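In this view, the complex is presented without one of its protein chains, the others remaining in place.
Chain naming follows the written order as A, B and C, and within any one chain the residues start at number 1.
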Amino acid sequence: MVELVRTEIDILSAVSKVGDPSAGAIDVFIGTTRNTHKGRGVELLEYESYESMALKVMEKIVDEARRTWNLKGVAVVHRLGKVRVGEASVVIAVSAMHRAEAFEGCRFLIDQLKKEVPIWKKEYFTDGHVEWSGSDVAIG
Amino acid sequence: MVELVRTEIDILSAVSKVGDPSAGAIDVFIGTTRNTHKGRGVELLEYESYESMALKVMEKIVDEARRTWNLKGVAVVHRLGKVRVGEASVVIAVSAMHRAEAFEGCRFLIDQLKKEVPIWKKEYFTDGHVEWSGSDVAIG
Amino acid sequence: MKIQVCFFSVVRDIVGTDARQLSLPDGSTAAVVLETLGADHPRLLEWKHSIRFAVNQTYAPAETVLNEGDEVALIPPTSGG
Partner (left out) sequence: MKIQVCFFSVVRDIVGTDARQLSLPDGSTAAVVLETLGADHPRLLEWKHSIRFAVNQTYAPAETVLNEGDEVALIPPTSGG
């Protein structure tokens, strides 16, 4: 199950989607907005996406993780729009028979999501600057 | 925060306890009762503990994880008594600045918990046999 | 042939719009899209080595030959998660 949402992510719903009687382990990764970036104060992050492609790429990496670690259930939910400090921008839940598979599958999914899925974040700093992450170009 | 409980574990409460504005990543491990063990059908698991010592050992491994991976928050909750298939026996939530620390700290905690914390499980198989896990001695 | 091009993040800020239609000679590759737009928006060329191409919502090499009606996206480094 992959999803892009514009409101707060329901963590418990993602966890319950991967529950499976044949699973002994669930790992859940939650990415949250941190109040600093490279030593500068962060106010909030704003995510945008090439949504039709993002969903396709998310499905592809989920398929790969499912096959590689024999995952029983997978849920990937990414939030778009503004995400304040402490709030979740992404939740990835996976279930597997054993914990090694759950941890490794979940780690693979967040690493691949960051590299491959067309989602971008704009950083709103507490000093008033606004930048696309990694662009090193102030835009406001 | 370490806890031994006798009712269903509140996963969301454990997650919210580790939330921290300086954290960009939360990893949550959930151990659940699986419907098979070594090819045999499992009905339920029953956990018991040397509680006073278990809490001390849990505090010790939490301290070690916190220092090693600079964790911002840690919550470890283990359930005692009967845990049916699909239900959670243990929930470990950790928050950290970055995801590598969150994953590694969480993995360390569940590995150490299994090795060091005086908690034991009895397996109730669907064929009626009841055994202490790892004892290879049927007790009922 | 006509190609639909989509822009996101820092690339959209440079080009100043979400999407644009381009008319390109038959047999043009994805790379030609970037060169063509770079003529109007020279700052785009600073991103040349970090932009990836997607053709019809799938990553595709710069040498991919385009077809009438394709949707091409210029994908700057992603930063989701």
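Here is the rule we go by: a contact is a pair of C-beta atoms (placed from the backbone, for glycine too) under 8 Å apart; a residue touches a chain by one contact, two chains touch by 3 or more.
This is a predicted model, so every value here is computed, not measured.
Within the entire complex, contacts from the absent chain reach the displayed chains B. Across B:V15, B:L44, B:A75 or B:V117, the residue that sits in touch with the chain not pictured is B:V117. Mapped onto chain B, the interface with the missing chain covers residues 31, 47-50, 52-54, 56-57, 78, 89-90, 110, 113-122, 132-135, 137, 139.
Note that only the chains that are shown with their structure count from here on.
Innermost chain of the displayed assembly, by C-alpha centre distance to the whole-protein C-alpha centre, is A. Residue numbers of chain A whose C-beta contacts span two or more other chains: 31, 110.
For chain C, no residue reaches two or more other chains under the stated contact definition.
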